[in-house]
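Attaching a single structure in structure tokens format; questions to follow.
Here the complex is missing one protein chain, while the rest keep their positions.
Chain nomenclature is as follows: A, B and C, assigned in order of appearance, with residue numbering initiated at 1 for each chain independently.
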Amino acid sequence: MIYQGKQKIWSEYQKEIPTDHWFYVRSCIRQTFFPASEKMFLEILRNRLGKDVYETPSHTTCGGIAYHSEAIPQETVMTIIARQFALMTEAGYENYVCSCITSFGLYTEVMEDWREFPELEAKIRENLWKATKREFKTPKYLAHASDLVYKFRNEIAEQAKFRLVNRETGRPLRVVEHIGCHYAKMFPSKGVGGAEYPYVLAGMVESWGGEVVDYPERRHCCGFGFRQYLVKANRGYSLSNTHKKFESMEPFKPDMIITNCPGCPYFLDRWQYVIAEQTGKTYGENGYGIPVFTYEEVAGLVLGYDPWDLGLQTHQVAVEPLLDKMGVPYKPEDKYKGLNGKRLQRPEFPMNIKCC
Amino acid sequence: MKERILAAYDPFVLPFVFGMTFVLAYCLIALVKVLIQLNAADRRKFALSLITPTTIFKNIRDIFCDCLFHVKLWKRNKVLGYMHSSIAFGWFMIIVIGHIETILYIPERLHKMYYPIFFRYFMEEQNTTLQGSFFFFLMDFFLLVILSGIAIAIVKRFRSRIVGMRRTTKLTLTDRIGLYSLWAIFPLRWIAEGFTAGVAGGSFMTVPINWLLHNFMSKPENITVAWWLYSIALGTFLTVLPFTRYMHIPAEILLVPMRNAGLPVRHTRKGFSLAMLYSCPSCGVCIDACPMGVQKKNVKDATVYMVRNLKRRNRKRSLEIAEKCLMCGKCAALCQVQMDACGLRLAYRTSQERKQNRIPADFGYLNAVAPLPRTETEGKVLYYAGCMSSLTPVISRSVQQVLRHAGVEFELMDKDGSICCGRPLMLAGRQDEARALIEKNRKLIEESGARILLVSCAICYRIFKEHYDLIGVEVMHYTEYFNRLLQEGRLKVKNSHQTLVYHDPCDLGRGCGIYDAPRTALRAVGQLVPALKEREESICCGGSVGSLTLRYEDREPITRGALDNLTANNPEQIVTACPLCLKTFGRYATVPVADFAQILAENLDND
Amino acid sequence: MIDFGYGLTPSSTLKIEDVRLPAFGELLRREPDAAKCIACGSCAASCSAGVFTEMNLRRVILSLQRGREKETLPLLRHCMLCGKCQLVCPRGVNTRHLILSIGKVYQLEEDKR
Partner (left out) sequence: MSQNVVVIGGGPAGIEASRKLRDLGYTPILIEKEPVLGGHLARWDRLFPDGVDASTFLDPMIADLDGIKYFTDTEVASINRLKDTWVVKLSNGLSAQVRAILLTTGFDLFKAEKKEEYGYGIYERVITNADLEAWFKSGAAPQFDDVKVIGFVHCVGSRDEKAGNRQCSKVCCVTAVKQACEIKEKFPDATVYCFYMDLRMFGRKYEDLYLKAQKEYGIRFVRGRVSEVSEDLDGHLFVKAEDTLFGKPMKLKADLLVLMSGMTPAASTQQLARMVNIQTGDDGFFLPKSLIVSPFTSSREGIFFAGAATGPKTLPETLSEASAAALAIDHYLKTLQR
């Protein structure tokens, strides 16, 4: 691996990311499965970095899952998106940041479409007007939330309490970074570092002390693939894709996986359990899996937030081995405590993959 | 005439006695072996033929003509014919006369096998009578005949081109020993009889020698030395004979009646095949005959070497030779002992194919082939174009054109794809698989109600003729059928006066003996010029499916050689009657090549 | 083990570096023409057996080189050895001998297993 070669490519794929005043939209999946991640994003930006990030409860789904599952036509999805933009316009913002990669890809696609076919945009404006009597401006800047964290990675590193370093050996942790397919594969120039060697997560890992693992199947999809997972008959195909990735990264002995997409952490995490239960195989050390995180969770850990406040107990694959490596303190007895120390039931543990 | 040596014995006869006893014993055992190896049916057939008067007559005639007079060789090459028959017949006569003399003068010694051979040593001429001089003369005459033959043989060995052979067989060590002892026998006999000619009598050959010897080497002990040497030469020759090509001398006597009994080749080296192997005189006619001989590297793939390797049980080489052969049959057609060279190779391929691994055939899909529409009209013609013809559409188109012109009612058998006739599989040694195709085709043909099966591919034609046993269906090659139509006046053509040369496809000519029908028909549409070698000596086009291993690039020189042969008399057009020949010649020919049917179709008289 | 109602599907990817081809080497020794194929498909197009079956010599040759002979060897059972493929092959491949040789080499492999 020639590192300078990658740097050269990274230098060619840099995008302009404004430093402040963002209109933030959440992700359907993430606010359900990783609610602490989005909270952490706002926490870091607003409280740690003092940025202006605006949210509105009127925001809805972007329609991406329905669109990619061919459940709704393009015109419909475009009108939904136009409404989100209208919300931004009404709030007086022009920098649009979204939590979801599917949304990010879709916004990029729609904006490119409108740029190529202005008559389409005109039609959508008309649709939106008819439906909601709203008007919108397309965002001046579109960013994914990970772009912002990437932008402020060094500021975060300055405030870090922990680093992505094995406390015992002093060696950098080996991190698999997994980028959501719709982040840059469709429009390489819209992603930090391009599509082939994306830098958005790699930059964070580097800043926070870790080492990126470059394994052969790193480009491969996590396996979600919308219809592959959503239709049960295809679900084996979804699983097989994930399996392929794990088989490929296994020899590199990664300590953790960092992701920037709603589906990826979910599937990379849950499929490890399914693979273990079906084949008996686990990919981490000592019968554990490889812990999977969102970038906000990793940022939170680095900044010293309590792992259980970050929602890490909702992960299928146990995160404790990583916390031990990083030296992050945690109380095992608090893992399954709810708000205000309310004891929740202990979950049923799987047979083949160690969970703590 | 009276006995000179009263003991009727001298130790010098021992080498001959040993050799003779050995060779007789060997031949007897070999005979028994061959007969045992025949299967019961063949043995019965053979035995029956031996008591059938016509075959008895044929056997005697063939043995004399083939073994002693070498009639076939005479026809082909006078010098070689003389050489072989002088030695064979001369020697035979010397032996016969020796026996006659013994019977006449000392009949009580006839049981001693050496006596008639060394008669002159044991006898003393009584000058009172002249009764011996007739035999003296005969003996010397045949000795002279033999010596002249030997002289030619010596010349041939070192300068084969003088006697018209391009290549001769490379001899083995035992062959050489046999050859040199054979050469030595008669000069030594001449000297030995020359020594005794003074007492035992002699004629124009031996008396001058006697005179000469008495002037120079008059010591009586030299006499015994000369007879010893003569006996040793005979003994050596006879002892090595079973291991040399001279084994053909006794073997052919068995081969002739076996062949006349019509026995088939069933095995590579058992029974009839063994007799055939032993009968090969290694003359090397097959070397020059072989079309692969245009390349020097193929010379060792001629039949004579296959026979040699089969005899030595050299499986690897035998298989190589067997698989490489084009199966054109030219060597067999020219062979002096009518060696079934293709049969032996095919037997070898078959035995190897059965022994070796192979992918089992599955022709189940043929069950789905729909039967042909059945019509009961008398004389309906079913035309089978064959696989290759779909790559030479000019043939099937022309055939149909000619048939329509002649007003023949016909039906196409394979317009929706041919089921292969089976001959390529058979040539690959896959007899059982070929059988499956034959059965399917046979069923289709017989159930179609056809009376005539018309075939335009020589390869298919041969297998239809040999292996199909179609009941109530006459198989005709289009050359035959069109010639018949011409003779019957149903087909009218005009003569273009173009000069044509006709190429005999191997399977049609040598394979099925059809030489005249195409020529007669072609004379009606053009002017036929001869090729350098034609009919049974025609040269394979090189495209044959008979060869399994011959490479594409090694086929080219064969094709070019065959084309040179055809164009020797500058014809304007080459005509062939086989799609494979057409396609193969087409690659390199400078003279246009056409199919037989094409030429007829072009010259149809439409007025 | 739990049955989830779905499971891992085997990969269809040819892992070509895992393909060791000793049998193909033996085939090349017997019939060097096996290396000459340019996958033009004339053989398959003209095949007499191909009229009735899936027989496709081009695919057979390719599958041998990819170590997937099992998928195509059964096709050779339909071959009538008629030799049309040999006649049409632009590279002059001795297809009949190739087919016979494939049988000898690969059936041997099969028997060893």
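Some points to look at:
Note that in this section contacts are C-beta pairs under 8 Å (C-beta built on N, C-alpha and C of every residue); 3 or more make two chains touch, one makes a residue touch a chain.
Small disclaimer: the values here were computed from a predicted structure and weren't measured.
Put simply, the hidden chain is in touch with A, C once you look at the whole complex.
Of the options A:8, A:115, A:171 or A:232, the residue whose C-beta touches the omitted chain is A:8. Touching the chain that is not shown, out of A:183, A:199, A:215 or A:283: A:215 (per the contact rule at the top).
Only one of A:197, A:226, A:267 or A:283 touches the absent chain when the whole complex is considered: A:197. Seen from chain C, the chain kept out of the figure touches residues 12-17, 28, 32, 35-36, 38-39, 58-59, 62-63, 65-66, 68, 91. Touching the omitted chain from chain A are residues 1-2, 5-6, 8-9, 194-197, 214-219, 251-252.
Here is the rule we use: only the chains that are shown with their structure count from here on.
Under the stated contact rule, the graph of chain-to-chain touches is a line, running from one end chain to the other without closing. Chain B and chain C have CA centres that are 41 Å apart.
Inter-chain centre distance (chain A to chain B, centres taken as mean C-alpha positions): 88 Å. Spacing of chain A relative to chain C, judged by their CA centroids, is 47 angstrom. Taken in their complex, chain C has these residues touching chain A: 1-2, 4-9, 11. By the touch criterion given at the top, residues 33, 46, 48-49, 51-53, 73-74, 76-84, 86-88, 92-94, 96-97, 100, 102-108, 111 of chain C touch chain B in their complex. Taken in their complex, chain A has these residues touching chain C: 232-233, 235-237, 239-240, 243-244, 274-275, 277-280, 351.
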